[in-house]
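Would you mind keeping the following structure in view while I ask a few things?
With one protein chain held back, the other chains of the complex are shown just where they sit.
Naming follows writing order (A, B and C), and every chain is counted from residue 1.
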Amino acid sequence: MNLSFTPEQTAFRHEVRAWMAAHVPADPLPSFDTAEGFAAHREWERTLSQGNFGMVTWPKAYGGRALDLVQWLIFEEEYYRAGAPGRVNQNGIFLLGPTLMEFGTVEQKARFLPAMAAGDEIWAQAWSEPQAGSDLAAVAATAVLDGDDYVLNGHKIWSSRAVFADWAFVLVRTEAGSQRHKGLSLLLMDLKTPGVLVRPIPQINGEAGFAEIFLENARVPAANRLGDEGQGWHVCMATAGFERGLMLRSPARYQQAARRLAALYVRHRDEVDPALGRDVAQAWMDAEAYALSIYSTACRLSAGGSIGAEASCNKIFWSEMDIALHQTALAVLGPRAELLANGPDAGDVGDWLGGYLFSLAGPIYAGSNEIQRNIVAERLLGLPRG
Amino acid sequence: MNLSFTPEQTAFRHEVRAWMAAHVPADPLPSFDTAEGFAAHREWERTLSQGNFGMVTWPKAYGGRALDLVQWLIFEEEYYRAGAPGRVNQNGIFLLGPTLMEFGTVEQKARFLPAMAAGDEIWAQAWSEPQAGSDLAAVAATAVLDGDDYVLNGHKIWSSRAVFADWAFVLVRTEAGSQRHKGLSLLLMDLKTPGVLVRPIPQINGEAGFAEIFLENARVPAANRLGDEGQGWHVCMATAGFERGLMLRSPARYQQAARRLAALYVRHRDEVDPALGRDVAQAWMDAEAYALSIYSTACRLSAGGSIGAEASCNKIFWSEMDIALHQTALAVLGPRAELLANGPDAGDVGDWLGGYLFSLAGPIYAGSNEIQRNIVAERLLGLPRG
Amino acid sequence: MDFAFSDEQQAFAEVVRNLLRAECTAAHLRRLIDSGAARDGDRWRQVLDLGLTGLMVPDAKGGLGLDETDFVLIAQACGHAALPEPLVEQTGVVLPLLAAIDHPRACAWLDRTLTGEVTVALSHPSNPFVADADTAAALLLVHDGALHLVESPVVELIAQPGIDPFRRLSHVIWTPSTHTLVADSRTAAPLLATALERGAIFAAAQSIGLAERSVELAVDYAKERIQFGKPIGVNQAVKHLLATAQVKIEFARPVVFAAAAERAADNALSRARASHAKLAAAEAASLAARTAIQVHGAMGYSWEVDVHFLLKRALALSGVWGDESFHRARVRAHAISAADIDHSFAWTALKEVAADAA
Partner (left out) sequence: MDFAFSDEQQAFAEVVRNLLRAECTAAHLRRLIDSGAARDGDRWRQVLDLGLTGLMVPDAKGGLGLDETDFVLIAQACGHAALPEPLVEQTGVVLPLLAAIDHPRACAWLDRTLTGEVTVALSHPSNPFVADADTAAALLLVHDGALHLVESPVVELIAQPGIDPFRRLSHVIWTPSTHTLVADSRTAAPLLATALERGAIFAAAQSIGLAERSVELAVDYAKERIQFGKPIGVNQAVKHLLATAQVKIEFARPVVFAAAAERAADNALSRARASHAKLAAAEAASLAARTAIQVHGAMGYSWEVDVHFLLKRALALSGVWGDESFHRARVRAHAISAADIDHSFAWTALKEVAADAA
């Protein structure tokens, strides 16, 4: 056990830091749930890619640098430290990308991964349906093989960023009359395909962060099936594992937030409940605990280990930490907490409020925390399924 | 709405206060889970009864004063304020007493209630069995009618204070082969009956606060059946309602504890985390909220209302408040929290530790909090049983 | 000791509830947002027609001469409906304050607000911004502790966008003068102190309403939404989340009612109680709204489900009329300042009876 960084790791950190200092936009980009913001974030993805920072853990052949997970964490630390924009392509690079590398054909990898890393194609996830949320196996959208194409019909919903995205990975039932986890397949679908109608759904903040997708005889080439026919559930579960794994929620995000919270508290310390100092310290501890745990897992994975139900612990922990951290910030802001960040007298309120609203989605998406606790209890602790 | 007390209520308060000042033992009695302590507490029950304070809400005919629930709360406030001993007969006066008044025959009431109020007969509850805890309807102990007696066989467990008590109210299956809630009856049994073997079970603190009761052809007169044969479940549920209602956990207990906690905190304020002040204030708020809620319910009941699933809210609230309050006290005590109260250098540690251990039983007994939350969700909120 | 509302109090509240059930549905709220208007004029007229504006104004000044306990259930109903119009602050805070100012201009404006012809907005030192100033005909403003009454045309308002689409906040720029003065600082201080207590108690009452509504919406959804072949409400996890929120509500509600009943006593306990009410109700509203979002799943995070109106109002109310830090400090001071003497509910009551008798 040695928690110091090697000279190579430190050199890489300096390289990222210097690049970010030179390239991160001075002002925050508009929200990527708006047309203007989406375009700006896509441009940022291209900038990243030009710096060869699109997805540093990927093989060089697909636009990556073949770095290990510890280097990935270092990259993320410098990314958040620099205040760089959110990754509009997160569903692609963090979820679909690793899944493609595991299940994709040579042709699929060559076709999709470089464009993904370059920010040229932004991906949305299209799994949920009105009657298939927590119960994903209730998926009803169908895909019937007709010649070299699947013909898709159905109704997908809660698809983040699909309003402006280029492609979607869609879970459909390819075996007619099949039940539950069987007979499903995962298809890669161009959102401009005729028969695909995307309708924005405003989120709690009024922005079109979600969409529903209506499929009416939309044709997707059979060559765009990811994995074997009927193996869709298996492929999706691997993706969900990546989602709960090390990618989606970097520790650096919370360490950065905890530091901003401490700074906010210090500025207002004399006006607020002294007990809020305990909450601020707790936020620091939680962010550090999360970082240490993720580093520990990264080292284990790099040494050939695997991640299982512990990933569900991660999901529960970061989502609850995120809410608590933002609640503390709102308590520090007191009567100014209700102000939107762009108001004339908003002062240093920042976007804690927006962050708080977003944090409320944490225990819901990527598998609700109720589902995650079931997984921890059943798979990690071995309690009976009942 | 008028939250001030009437002159009559205030006069009664003064009467109780004066009597308590004159009669409450100067030193705490030994634990009633020891033989010596049990005897001392029985003596205290007799003293109370001589002061006509055995159970002030009961009809005069049974040793009470026919006072209303608000007066009962006033009595309890003065009782805790005076630091009077715990009620060793609580299972009798708070649980069985009201049940007897609702379901008992004239003869049963006359036979049992005055002796209960006088402290002459101390009662234990004998419902649970090794395989029937949360699932009380799984009771297997049998009672077979033989002439004028029931003949009892079975194994009861977790019977508080049964080691030293005189009588027990026992839930048994009187209909052979009956299932679940049907065919049960509640019997009043002298613990000195031949065939009744009481074995103490040490509690977490080492004291014999629990017992198991082995029944081997123990004969109980049929006249001691409370309620109709086969109505045992119905009678028990009424008792459980009393248990969760206004009797078992007086608000005064927590108001007194919150005040003691505040005093402890004030003595040690300079040495401890300032955030503990928030926890101390929270304890005060919780105790007050509980008191106000109970007063509100008492007024409603006095006006002819009834108490239903809200009683489960009470159970959840007081049990969680009790743990939090004691945890705060232990945090204030810091490194001295592990000391037993009677140690030479214990100083002002008091019995917060013992209170903490006892508080951990709160979410378990009188129906676990998991069961109570089910009740709140299903009966108060109307969620489906599943 | 009587902890019950009178039949009359309950009937009053029921009238308001019935009106809001009909006129303040989520569909109404959405229409109001789309219209961009500050108020639904029709609804506000119907609310005014109930004749409640002067509920806490003395008889002698043309009001109903009632008190906080007569209004608390109505404020709770307004919270339940997330009413956009400023009934609670007008009736519960501004009009009684105007009525307490012994100045001819205050009397004149009181008469106009009593008819519902206009509203008057209050800039209270506890609140950094003024709510509903843009629709008010006049403003009560504080300068060096003194109260001034200023007509709207002579102030400049800088809008402050906030999270609640129905709360219109402003920063007010104005110039005090002897003409605008209606109460000097010595006279104003106790009036402003009372306004704070009332503001806090009625914000708490609204929060209880918001919390109750959140649980109702979640329960309705949990009964209907089918996953894994069953309504999600059969799951213990869902049941226990909602039961926990309900317990919070059950032990906040009586505190709010008691705070209303004790307000007039205007002593250390009544102030600690108001703070306790504000804290407990805000916590209940926040937990209930978050729980409702969680139970709704992704739906709960969408604009289409109504819970977000409740969440946003709860957020806004938690910081006004004293934020968490302010109220926790008041409660802590009370809880520990005299830890060795009787200072809880019943015991304090006793002391006061004793003091009265002496």
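Note that in this section a residue touches a chain if its C-beta (ideal position, glycine included) is under 8 Å from a C-beta of that chain, and two chains touch if they have at least 3 such contacts.
All values reported here derive from a predicted model rather than from experimental measurement.
Participant: Mind giving the shown chains that are in contact with the missing chain?
Facilitator: The undisplayed chain, in the complete complex, is in contact with A, B, C.
Participant: Of the listed residues B:59, B:194 or B:334, which contacts the missing chain in the full complex?
Facilitator: Checking the options B:59, B:194 or B:334, the one contacting the hidden chain is B:334.
Participant: Can you say which of A:101, A:299, A:324 or A:346 touches the chain missing from this structure?
Facilitator: Residue touching the chain left out of view: A:299.
Participant: Looking at the full complex, which residue from A:29, A:240 or A:258 touches the chain that isn't shown here?
Facilitator: Going through A:29, A:240 or A:258 one by one, A:258 is the residue touching the chain not shown.
Participant: For a quick check of understanding: of B:64, B:98, B:251 or B:363, which residue touches the chain that isn't displayed?
Facilitator: Checking the options B:64, B:98, B:251 or B:363, the one contacting the hidden chain is B:363.
Participant: Touching residues of chain A against the unshown chain: what are they?
Facilitator: Its contact residues with the unshown chain are 1-7, 9-10, 13, 70, 73-74, 77, 81, 252, 255, 258-259, 262-263, 265-266, 269, 277-278, 280-281, 283-293, 295-296, 298-300, 303, 310, 313, 316-317, 370, 372-374, 376-378, 380-386.
Participant: Suppose we count only contacts with the excluded chain; which residues of chain B make the list?
Facilitator: Spelled out for chain B, the touching residues are 128, 131, 133-135, 138, 157-158, 201-204, 206, 210, 271-273, 275-276, 323, 330-331, 333-340, 342-346, 353, 360-361, 363-365, 368-370, 373.
Participant: Which parts of chain C are in contact with the chain that was left out?
Facilitator: 235-237, 240
Here is the rule we use: only the chains that are shown with their structure count from here on.
Participant: Would you identify the chain whose C-alpha centroid lies closest to the centroid of all protein C-alpha atoms displayed?
Facilitator: That would be C.
Participant: Distance between chain B and chain C based on Cα centroids, please, to the nearest Å.
Facilitator: 39
Participant: What positions in chain B touch 2 or more of the other chains?
Facilitator: 277-278
Participant: Two-or-more-chain contact residues of chain C, please, as numbers and ranges.
Facilitator: 235, 238, 328
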